[in-house]
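The complex is shown incomplete by one protein chain, all other protein chains being positioned as in the whole.
For subunit A:
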Amino acid sequence: MKRLTGLQKQVLALYGGFLRAARAKAPEERKKIEAIVSEEFHRNAKEVDRKNFIYIEYLLRRGAKQLHQLKSPNTISMFTVPVPSPPSKPLP
């Protein structure tokens, strides 16, 4: 594998964090959470322009917040609502 950039490492660490946090949840919910998280990471990996650092950093911050919420024992499940797809290119 090629050497990873700092940003890539952060993304992978965040993904690992989500998968670890999901282990603490009920088996049914865990499956759903893993499906949602996996879908979102893979979709963004495909759709987001790799040079769109601002947007990737925004996603990282948002992900970190969501992970923080997920880690709370009070959080038992996760839902998503479809949203219009964000711009994949940086705004001029």
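Simple rule for what comes next: a residue touches a chain if its C-beta (ideal position, glycine included) is under 8 Å from a C-beta of that chain, and two chains touch if they have at least 3 such contacts; residues count from 1.
We take it that contacts and distances are computed from a predicted model.
Asker: As a check of understanding, state which of "Succinate dehydrogenase subunit C", "Putative ribonuclease P protein subunit p14", "Eukaryotic translation initiation factor 3 subunit K" or "Acyl carrier protein" is the UniProt name of the chain not shown.
Answerer: Missing chain, per its UniProt entry: "Acyl carrier protein".
Asker: Going by the touch rule given at the top, which residues of subunit A touch the chain that is not shown?
Answerer: 1, 4, 8-9, 12-13, 15-16, 19-20, 23, 38, 41-42, 45
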